[in-house]
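For this view, one protein chain was removed and the others were kept in their places.
The chains carry the letters A and B, assigned in the order they are written, with residues numbered from 1 in each.
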Amino acid sequence: MNDDPILKVEDVAVAFPMGGLMRRSSILGVAGVSFEVKRGETFALVGESGSGKTTLARAINGLQAISQGQITFEGDRIDTLGKGAMKPVRKRMSMMFQDPVGSLSPRMTVGDLVTEPFRIHGAEGRNLRDEAQRLLSLVGLPLEFSDRFPHQLSGGQARRVGVARAVALDPALIIADEPTAGLDVSVQGEVLNLLNELRERLGLAMVIITHNLHVVHHVADRTAVMYLGRFVEAGETEPVFGQPVHPYTAALLSANPEPDPDRAHDRISLPAEVPSLLSRPDGCEFHTRCPWVQPRCRVEAPKIARVDQRRTACHFPLTPGARPTLSTEERR
Amino acid sequence: METLAINDLNVVFSTEAGPLHALKNVSFTVPEKRIVGIVGESGCGKSTLINAILGLLADNGRVESGAIRFEGTTDLVGLGPTQMRALRGERISTVFQDPMGALNPVISVGKQMTNIQYRSGLSRAEKEARAIEMLELVRIPDARTALKRYPHQFSGGMKQRIAIAMALMMEPALLIADEPTTALDATLEVATIELLKDLQQKIGCSVLFISHHLGVIAELCEEVVVMYAGEVVERGSVRQIFNDPRHPYTVRLLECDPARQTSRVRHLPTIPGEIPDLRDRPHGCIFAPRCHRAHDACSTPQAERDTGDGHFARCVLANDPEAIEATA
Partner (left out) sequence: MRRLLREPLGVFGLGLVILVVLSAVFADVVTQFDPNRISPRDRFMDPSTTNLLGTDQLGRDLFTRVLHGGRIALYVALVSTAISLAIGIVLGLIAGYGPRWLDNLMILIFDAMKSFPTVMLALALVTLFGPSLTAVMVVVILVNVPGYARIIRTQTIALKSSEFVTAAQSMGASTGRILRVHILPNVIGPIVILASMDIPVVIAIEAGMSFLGLGVRPPTPSWGSILNDGFANIRETPWIAIAGGVPIIITTLGFTFLGETLRDVFDPRLKGR
């Protein structure tokens, strides 16, 4: 079994040009990110709006050009490929999108939707009706759904159709953008369980993008937390989740607490003003909101270092049980 | 005094395929100066409930029976459009999931905030001062300049805070917040919830807070109403609901929240099945088809059982917590 990583992202950055003819400025959606995904592994990218996680996902899938770095998939470099050369790669790497119903073409039936990959890449003598049946039962949808339209599906059902479509050609890697978005709490587990099950059955690797650290805890082998286009902490999920060393990770975790009316005061709260990508803070980019900020953080950008089984970029990584040294008001 | 008392409310919509019984025998109260949360997933009827309270039901919907008593005296059900308009914005205000529902994109924030005060009789300078006061209260930096700006110049989180400022400016008796933080990122959500708590204390209004996010409900609300498929299945204090749930739906719902599982599980719990078609309500308990404890007694219509201390659950097993115990 090949031990090489199936996906290698090396120092990738994505810049968006802005401004008129005179001022050529650009904003960095992704500011330099590196990671690897092994075969059969689930890797999670966690972050809030503006963190660059969706941009990074699209870059990996070839939907967004990168301005720096390289992306290697199954040993071949893919960031330089044109549309035509990228097509066969898309058989091996598929993507699921955030809006469960919106990512399905409104006037196509479920049967046509799940077999579209065959139509695009050539069916090679396969019977499409049979394939549709196979895929629907793989994701636990009744076969009658083949004739339904997206607007007739619930969020959870539409999600499953998206999964079926993503695994149709037996890919090696699936990128799932917010797989639980738009789903009720009671059905979130359905999609995650399904993805887990398929992953084990089909030997898939997965990159999951989400803003919910708790979801990640249950499905990802390794996790990277993103802020303003960079990784602030990355490593095996269990330690990242259990003992976060970066203040942002700690804040994210505490933002989604166990629903317990008596635990409110444990909250680490951050000032709500997220810096704009047009004017990135100096020094450590998180210093404007950090509950542990010190003078050094305001001027010097921290380098990525190995701390306690993971990589993080922080001058003063947290020790277990650390509480903020400054209150929210003091930080203004 | 109860700011809002909903009694046996039934709302029906006439559709091409027959009458749709969207809300059935809904009863609960929002006491003065308290925060009451409604927990429910899609199809539970919370949007219909809000529309019924505000008198904004669609043309094909009507209140079949029941009362919505506001401040002990006025029944909102019979109220004509003029009287309803007098209440909305002044005594009852709303914050929605999308702040752009409240913010006019082509009018400056300042102008919108002074416009809302048209009934106050204050001078223009006084209205502006009040607007600045509210913006500072919701922690918008540089409030004076903010007045001149337009909604699109603010971030999502800030727009929501402006919407909250506008809703609370006239110091209503009741604030209805419909999923106000659902579209916000986790850290912003935290900040907004803390803000709401703060403001509620300062202004002393009652809040009806609707969300499907259990963590937020647990943090913010003092009392909780759990809705499923148009019915109230359980209600009580926040501690009762989260620490001692007495309805199988509540038990399962709490189980499903990934944040509740502290250790890593391979297989996340879910509630199998879908909510029933509300044009064809089953005769007995509405949750029975999906309930892990359903049995013969469930095929008859279920009344609320009193489990003591203001805690009610609509289940035959309400007073038998071990029987409802979560599945492994």
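Structural remarks
Quick note on the criterion: contacts are C-beta pairs under 8 Å (C-beta built on N, C-alpha and C of every residue); 3 or more make two chains touch, one makes a residue touch a chain.
Values in this document were obtained by computation on a predicted structure and should not be read as measured data.
Across A:7, A:31 or A:95, the residue that sits in touch with the chain not pictured is A:95. Among B:60, B:83 or B:201, only B:60 touches the chain left out of the display. Within the complete assembly, A:61 is the residue of A:42, A:61, A:269 or A:288 that touches the hidden chain. One of A:106, A:125 or A:295 touches the chain omitted from the figure, and that residue is A:106.
Chain A meets the missing chain through residues 61-63, 86-87, 90-91, 94-95, 97-99, 102-108, 116-117, 119-121, 165.
Rule of thumb we're sticking to: only the chains that are shown with their structure count from here on.
Chain A and chain B have centres, each the mean of its CA atoms, that are 31 Å apart. Contact residues of chain A toward chain B in the complex are 48-49, 154-155, 184-190, 192-193, 196, 211-212, 214-215, 217-218, 237-238, 251-252, 254-262, 264, 267, 269-274. Within the complex formed with chain A, the chain B residues making contact are 41-42, 139, 141, 155-158, 161, 185-192, 194, 212, 214-215, 217-219, 238-239, 242-243, 252-254, 256-262, 264-271, 274.
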